[in-house]
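And then subunit A:
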Amino acid sequence: MEEILTVKNISKRYEDITVFQDLNLSVKKGEVVVIVGPSGCGKSTFLRCLNALEDIQDGEILLDGEVVNSGNKDLSKIREKIGMVFQSYDLFPHLTVLQNLMLAPTKVKKRDKKEVQKEALELLERVGLLSKKDNYPRQLSGGQKQRVAIVRALIMHPEILLLDEITAALDPEMVKEVLDVVLSLAKEGRTMLIVTHEMQFARAVSDRMIFIDGGKIVEEGAPKEFFENPKTERLKKFLQTFTYGD
Partner candidate 1 sequence: MDFEVISSYIPKYIEAFWLTIRIGWIGIALSIVIGIFTAFVLHFKVPVLSAVSKVYVELFRNTPLLVQLFFIYFALPKIGISVKADTCGAVGLGLLGGSYMSEVFRSGLDGVAASQTESALALGLSKRQLFFYVIFPQALSLSVPGVVANVIFLLKETSVFSAISLMDLMFTAKDLIGLYYNTTEALFLLVVFYIIMLLPVSVLGSIIEKKLVVFGH
Partner candidate 2 sequence: MGLEVLLKGNNFIRLLLGLSVALKISLVSVVISIVLGVVLGILMALKNPVITVVSRVYLEIVRIMPQMVLLFIVYFGSTKALLINLSAEAASIIVFSFWGTAEMADLVRGALGSIPVIQYESSMSLGLDKFQTYRYVIVPQIIRRMIPLSINLITRMIKTTSLVMMIGIVEVLKVGQQIIEANRKSSPNAAFGIFLVIFLMYFLACWPISMLSRYLEKKWEN
């Protein structure tokens, strides 16, 4: 299958701190790749580099064969193709749910308002939030906000979705409602790159697992292998931190 995203030997440094070095990754159309790793391993920074919210020092990121970097003039054209959802939702507080969804399609893509609204309402219904369309973000629970944020990314018809620890700020009882949405997206064949700490979810949703530690890809593989037969000591240790008792 065709590759949507190709990352070649990229490195990220702040002054004299290296966040990661020589990372390589490719994501095929329809593939769901999950990245796990200890806090501070650089996985979130990596995601942010992919749509040029952070610049990279070496290497190359290609989306559909086009170069993504912060100097690119058509950056917003490229960003339209990359949907991103953040840990802290970051809905626009001055806009209603519906307005949040319609802002980018109408202003960036200049799409017809009626048509966008119709699509927005359909998507809201799908994530069970149709009744909240005229509410402001502050009137929603964390889980509801995050579902809106996912829809806000989807409605731009991105070729790939980047999800950055989207459940990390949620109360436990709200995690499921958000992950269910992501699982259904995976089923319909969306291309996604996900950073998460929810191991069960990672196993259920992923086609391929990647473990990053110390700014490097330490291990990768199919989820079953990855969780049941980790090859490296570091991954074994990491996975053990998620189990209690034994």
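Regarding candidate selection, all candidates are chains of the complex that A comes from, given by their letters.
Just so we're on the same page, a residue touches a chain if its C-beta (ideal position, glycine included) is under 8 Å from a C-beta of that chain, and two chains touch if they have at least 3 such contacts; residues count from 1.
Note that this is a predicted model, so its numbers are computed, not measured.
Taking any copy into account, the candidate from 1 or 2 that touches subunit A in the complex is 1. On the subunit A side of its complex with candidate 1, the touching residues are 48, 51, 53, 76-77, 79-80, 82-84, 86, 88, 90-94, 103-104, 107-109, 136, 138, 149, 152-153, 156.
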